[in-house]
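Of the protein chains in this complex, all but one are displayed in their positions.
The block that comes next holds chain A.
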Amino acid sequence: MPGKLKAKIVAGRHLPVMDRASDLTDAFVEVKFGNTTFKTDVYPKSLNPQWNSEWFKFEVDDEDLQDEPLQITVLDHDTYSANDAIGKVYIDIDPLLCSEAATVISGWLPIYDTIHGIRGEINVLVKVDLFNDLNRFRQSSCGVKFFCTTSIPRCYRAVMVHGFVEELVVNEDPEYQWIDRIRTPRASNEARQRLIFLMSGELQRKIGLKVLEMGGNAVVGYLQCFDLEGETGLVVRAIGTACTLEKISTLPATATHPSNSSPSKDMKEPGFGEEAPGVPLSSGPPTPLRAQTFSSFSPSKSYSRQSSSSDTELSLTPKTGMGSGGSAGKEAGPLKALLRQQTQSALEQREYPFFTLTAFPPGFLLHVGGVVSARSVKLLDRIHNPDEPETRDAWWEEIRQEIKSHAKALGCHAVVGYSESTSICEEVCILSASGTAAILSSRFMQDGSLDTEHRFEEVVPPGCGFCHIPYDELNIPFPAQLTYCYCCRRYKVPDVLFTTIDLPTEANVTGKGCLIQARLCRTKKKAQGEGNATAISNLLPFLEYELHTQLMNKLKLRGMNALFGLRIQISVGETMLLGLASATGVYLTALPSPGGIQVAGKTPSDITYEQHISNMQKKINDTISKNKELHEINPPEVVEEIIGSPIPEPRQRSRLFRSHSESSDEVSELDLSHGKKDAFVLEIDDTDAVEDIHALLTDSPTPAGFYSCNTEIMPGIQNWTSAIQMFTSVRVFRLNANLTNQGLNKIFSDLCENLLKSLYFKLRSMVPCCLCHLNFTVAIPEDELIQVAVTAVAMSFDKEQSLENGKQSGEKTLIKAITENDEQLQFNLELNAETSSPNPLSSPKGLSEVGSHPSARDRCSSWIEQLKLKAHTIRRGSVKTTSSLEKASPLPEGRSRSLRSNRSYSGSSVAVVKMTPLSFIPGAKIIKYLGIINMFFIRETTSLREEGGVSGFLHTFIAEVFAMVRAHVAALGGNAVVSYSMKECVFMENPNKNQAQCLINVSGDAVIFIQESELESTSVQTQSATTHTSNGGEGT
């Protein structure tokens, strides 16, 4: 009997009126776990019942504890007829199974009904007593921690990164079972919700087992997805990175690592080292690299092993068991090489050297090769034996093998920032996987070969190391233009770099970044079965190729040379394919400055045509310079030393970027004919190109005061305020029939652009602000409908302080400013801005300067803190009030707990829960991870008009989902959700029948954070509070 689950039903409030006659409700509660059900007494005639039940105890296997949710059903007692259900609450008890996570679930949780939405709240208490089970063959994996965060969680340290874990489980979809014809929609929805809860529990348990097998204790970057295949079933699959994590002892550590909250601050540390540029981190001759996408398509079911050509076995050096012992940082070349080989072999041993992480501990990521991706089109067939989901497993296996071989072709032994996705339309399914080929350091992958101390002493690579090519210069698998690194001048770098990861914190970046999107629509004939799959397979390469061309053009147009967080989504519908590529463009200081875009016509004889072209050229040039100014890109002047002949010749024509997404073997031929050039030439002899150019120029720049990116952080912005606003926006657009490709493209592009514009307008009160982690998902819910959903977080920052370099004079000015009156303060700030703006943080030297006086910086930042408040008072009253409000929110764990429990009975205000798709909360420190939040909801209505139409329906539903996430986090004792994402939002409507249905799946990590400003004052308190609670947890 490995576990005892205890639940107590305290009270309800705001219940709906169930008895029209009395305008009251006779409510009681059923508490169910597995096959055991308990009931409370009926609390008659009240909308705010006080059950105060006994403790209901369930004695269960820990396997069940992991799989099953606790199900609480609130009902209205009826003497004569059947009791009416008011709603349900599903509680995932997984967080209680881990000693380091939450100890109790206690609080008000919304009572949810799939037809009526939230109907009141219920106050519950849930605890788990777990007995140790030492059975080696156990089926449970209690204690393995799960994190959605795709980096090492803030209060942990990675001892080991074991690698890729994956699992999938399948089942029949209750919605498609025969019984669905006779049961109510409510029963059907609830069966589905429950099934998915069970399946994700099972999946998590199985993944946990794999992690234990590997010797890990946590999964980081856990990504779970549902494939609603329809008739053929329901697939729940997950991938993640197994790690061994060690908790950083909370408070003493904070002194040495001053701020974990804003990763950008860490950026200064690398520059500190004297050995800064060019530490020989890679062995062998420097090799070129370039942004690269491979794609291969296996038409319908048959899997073509076309990629196996690159699947050559890399020679394995015998693994040295002793490891490298001593000081890795001071090692000479040969030893380094050995180390690298070790890594390689360590990775080779793994089936898939994949990592779902997008940000890495310093020194882990050595080199980046470029994006690798693979797609395949499959025909769905019935899953005959749900216990052996072989076909689905095999499909993914194929794709992963392909990715692996692509990475090898790029001279890389690992894939980072790895993710998988699907798009399903009828019986056709597109499976996609993508990641970034990379070379990793061995230090997190060797079994105990390095002492922990040494691991952290190792020199952090300088801000350019990851750009250096990992492959052989003489054997480039695709065309690339290599130059010596603009930072260290020792190693070769490519001219452009595409990646799926976050911008490494140590990267040297010039100016700021921005969101870059390529959008594409392609019509397709309606077809069935194999024919349809083949048609899609044939269209895919073109789609991907054009997306790449668009991305490249837009990147150039912004004067940038690298993309991070690249995510290409391809969505399939009956009559069209949608492609959306989003990434954050930046100017990497290490990479060469991008050339401009040259427009060239085919028939130069015509004068008006020439004029047209020169007009267009002028427009493009203007846009580039405007963009450079906007993003503050003014790279330091350097002597050109490009290998080969770098001077661009205007007549020289190239279609280089058109070759980007071609598969590797074709590409190398193309390259030879073009040679090197600086400017990218666009031919506008065909209508496509004209359209391309128009598309380029229609992207409107972000309004003043706004920045946007789809990564975690924006280079060049560090001084976030604590004001954050997470949001989800969904739009569905109805198309006319018979649109051309161009027409569709324009509509789709406008849809995205307008959505962005609306977001900027909505969030204008937060200016200056940055929209971070802008995550677009597109879908084709039915013919002629395009759905775009965005989840992101808007974060305010203080403009004045972003000017690091003006700090010699800055500190004095700031101090003075505080003592002076407001008017003068503003003047000073302006002055400060003026002095520093001409030299933005560009050189790594400037950075190291700043970094070398941490104490001075800290002092400065505390002044800045005060100044910030003042500045707010001057400018906008509204901001001032919000910031003071943030401060008022309950912070240290001990305190918030007690507050909460007081509150739950007095029923006054609700604790604030912040939500963010990022892994951190600005200006705050995460002190505890409480467990993963993974929730799935279905909402259906048969009175669409009465609920305010489709918009009203979805608006309410999304608000309800947020509310439920917040309530569950608060019940766990948390005050924020990080790495939040909405992974699924399936919306279906039938306005004629006045019906609509929507499914939403969200996930994230529940955490407790405390504001940094309060950290010092409350540190002692918190510590005692934490120890206290943990003691309390053991006692119960």
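Definition applied: a contact is a pair of C-beta atoms (placed from the backbone, for glycine too) under 8 Å apart; a residue touches a chain by one contact, two chains touch by 3 or more; residues count from 1.
Assume contacts and distances are computed from a predicted model.
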Of the options "glutathione transferase", "Prenyltransferase alpha-alpha toroid domain-containing protein", "Acidic fibroblast growth factor intracellular-binding protein" or "serine C-palmitoyltransferase", which is the UniProt protein name for the chain that has been left out of view?
"Acidic fibroblast growth factor intracellular-binding protein"
Among A:Cys425, A:Cys487 or A:Val730, single out the residue that touches the unshown chain.
A:Val730
Looking at A:Ile958, A:Val978 or A:Ile1008, which makes contact with the chain not pictured?
A:Ile958
Could you tell which one of A:Asn754, A:Thr942, A:Asn994 or A:Ser1013 touches the chain left off the display?
A:Asn754
Would you write out the residues of chain A that touch the absent chain, in ascending order?
13-14, 108, 110, 118, 121, 700, 703, 706, 725-736, 747, 754, 757-764, 767, 785, 787, 881-882, 885, 907-910, 912-915, 948, 950-952, 954-956, 958-960, 962-963, 966-967, 987, 989
